[in-house]
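The complex appears here minus one protein chain, its other protein chains still in place.
On to subunit A.
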Amino acid sequence: MIKTVNLQKLFATEEVETTALNGISMDVQDGEFVAIMGPSGCGKSTLLNILGLLDNPSGGEYHFYGTEVSKMSERQRAQLRKGSIGFVFQSFNLIDELTVYENVELPLLYLKTPADERKVRVEETLTRMNIMHRRNHFPQQLSGGQQQRTAIARAVVAKPKLILADEPTGNLDSANGEEVMKLLNQLNDEGTTIIMVTHSPYDAGFAHRIVNLFDGKVVTENFHV
């Protein structure tokens, strides 16, 4: 379970100071599927990065499965992140020089998973994401949908408790987007907690709960049942 209390984030550049997050307090239960919505620039990605331990908040508390992490060093966060969080990005962020198979294998390499187990898990995940037949292709040789399925495969291959997705369907057409949403939904059904940023009300419909942000603040929370 994760919980934030009065989370703040300030960006100070040479000219301006931006308050990206201004007192966010929220809880996410195990197994929940939460959608975060809001206009561009309201702080959604910033929040997701902090929730994903990629960045530190400037103030407030963040309890990640019982550990207070808001003051942790980059190093400690990296250790904690390893294997427990999967990321999916709008722009896929696959490594161009690695094949589909090698991209998906990467998290397991950093977890030092033994080679035979690695092979089993990568192939299993690729099959599941219906991308096995493209395993030796490079990202540039794939369609957007295939690239995003690879990215999801990479996010789940280490079996993380939590998946963070930042506009995962943003660069996809509706058919491919639908397929990605189904995959995420399926993962959530199997017990994975999912927090997803989206602009699409349709995609948000897959979530149990929608958090609306405006100017770095939570304005409403809608629950579906």
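Assume a residue touches a chain if its C-beta (ideal position, glycine included) is under 8 Å from a C-beta of that chain, and two chains touch if they have at least 3 such contacts; residues count from 1.
Going forward, contacts and distances are computed from a predicted model.
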Listed names "SUF system NifU family Fe-S cluster assembly protein", "phosphoenolpyruvate--glycerone phosphotransferase", "Anti-sigma B factor RsbW" or "Cell division protein FtsX", with the criterion being the UniProt name of the chain not displayed: "Cell division protein FtsX"
Contacting the left-out chain in the complete assembly, out of A:N6, A:S91, A:S174 or A:N222: A:S91
Hidden-chain contact residue, picked from the options A:D55, A:E123 or A:D215: A:D55
Touching residues on subunit A - with respect to the absent chain: 45, 49, 54-55, 74-75, 78, 81-83, 87, 89, 91, 93-98, 102, 105-107, 109-112, 154
